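Selected chains only, in their assembly positions.
Letters are used for the chains, namely A and B, taken in the order the chains are written, and counting of residues starts over at 1 for each.
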């Protein structure tokens, strides 16, 4: 049985933050997703589109429309989106009209370049969820698979919760 | 909506291998699973049973019966098993008679204590799969969710494949 190909759309967020000494600051850099998938020894068919490099607080309605159009136009029915956590649920809602696709959003609370990060675990969750869950929009954070249309981030606690 | 609690059963395998200088050899050590879940900032309810510490080539029929009984007796219906990869599919078959539970086996091709390991990604896949997939036995390795009753390990390639 052929394995269903997965589309990975990167949009930025903490997961891709890098430190730039010359600037003494952190910025979103070239995505580490490809490297994480290599370390995870992923042989499952996938392709990555680096769509944007933004803090999720800076994402606009136009950005969300572009994310939705990219997914709608893609041949893949299994989709993973890496995304900043602050407005992840807002983007999830903006994808609720897409039908026939299993879409999973995931990000990280610590940059993937840290030695202790939730990035690989969350990305692994997203890969499994988009293969196992029925069509719809899902969020995989803090060890849980959340309904993307109803979950919310508890910013003070730094975790996602069921609403 | 309450999140379904997950039972994590550790059995050993490469994922938990540690290096012991005094012996100049590697052995399966105290499980790192709890630490991986902490780094992944998992707030989802779970409990861990360290059932055994074995290379999967050393697992006996009695060991597999113990794994099956542990799962059958547990109140949780969502189960993750960490396991060596060499006989993972054999254990999956030995759990095929359990009904009403979503059971996911995962391991690692490189020890979790390595800086570049597939352990966190695979464990994340297992956490998501046991929440998203229908009851049955699944294997999450190499980025794919495999049917545990039909997948096999291609030992030469070091990957799992659909049969």
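A few remarks follow.
Assume a residue touches a chain if its C-beta (ideal position, glycine included) is under 8 Å from a C-beta of that chain, and two chains touch if they have at least 3 such contacts.
In this text the structure is predicted, and so the values were computed from the model without any measurement.
Each chain in view is the same protein; 2 are placed here, and the whole complex, as held in this structure file, contains 4 copies.
Operating definition for what follows: only the chains that are shown with their structure count from here on.
Between chain A and chain B the centroid-to-centroid distance comes to 24 Å (mean Cα coordinates, whole Å).
Those residues of chain B whose C-beta lies close enough to touch chain A in the complex are 1, 3, 6, 36-37, 39-44, 46, 109-110, 115-118, 120-129, 131-133, 138, 140, 142-145, 158-159, 162.
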